[in-house]
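Note that one protein chain is taken out, while the other chains of the complex remain in position.
The block that comes next holds chain A.
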Amino acid sequence: MMSSRTFSLLAPVTLGIIILGIWEGVCRFWHIPPYLMPSPSAIWRALMLDGVALLHALLITLEITFAALIAAVVGGVLVAFLLVQSPLIERCLMPYVVIMQVTPIVAIAPLIIILIHNTPLALTACAALVAIFPVISNTLQGLRSVDPDLAAYFQMHKASRLQTLTRLRIPSALPMFMAGLRIATGLSLVGAIVAEFVAGTGGNSAGLAYQILQSGFQMDIPRMFAALFLITVAGLVLYTAAASLQRFALRHRS
């Protein structure tokens, strides 16, 4: 009997292999030219051929992703703590947080890139802006989701503000925060790539988005797919890592 974990891994992998097989078959049978739709084997060849350059580009994109994630988490948690201090602060600040969230990053990215001359820094700022909202809103909701009876218990035992914060509010906020972190991880990658597209940077500090654009201009479609493949793999790894971290942090609860 297969364990459900093995099955949940094996089932999608099998489906993927079947789809790749059909894709390969269709491309070969009808001789579809690679500039229209490259076959998986052609994409793989492109990946092998240009692997070093593409991996280097991936690394640059990942650097921006991680820097943006750290900035979003630190900034988002700080903003959430600030907002939870008083209803007045929240009423003043919350509309701006929402405005930031509803403004599409593609629309403000050119502005940020003009304002911040250091390109990697500008890209990081754009990606962080995309990722920060779930951190803020989840941490805020988490800080509020304290069990009222437990809060009453702390009050009755004359707990100080600091004790209530460290022993009650922060641990109570952890589940919501972890969920926010998981969303923010994915968004950091999306933000980094979108920002790279807008910036269209060249030179040796160019990330994967630039490689995709470049391949597009050269009509090197297999290479485009290869870059896309790397982005997908990176996204999957990031998602899995964040989900594992979430499970680990909450392993004792329910």
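The working rule: a contact is a pair of C-beta atoms (placed from the backbone, for glycine too) under 8 Å apart; a residue touches a chain by one contact, two chains touch by 3 or more; residues count from 1.
Convention: contacts and distances are computed from a predicted model.
This complex has a chain not shown, and the name its UniProt record holds, of "Zinc-dependent sulfurtransferase SufU", "Ion-translocating oxidoreductase complex subunit C", "Nitrate/sulfonate/bicarbonate transporter ATP-binding protein" or "Acetolactate synthase", is "Nitrate/sulfonate/bicarbonate transporter ATP-binding protein". Within the complete assembly, A:K158 is the residue of A:H31, A:H117 or A:K158 that touches the hidden chain. The chain omitted from view is touched by exactly one of A:L174, A:V190, A:L228 or A:L245, namely A:L174. Although one chain is not displayed, chain A still touches it through residues 147, 149-150, 152-159, 163, 167-168, 171, 174, 252-254.
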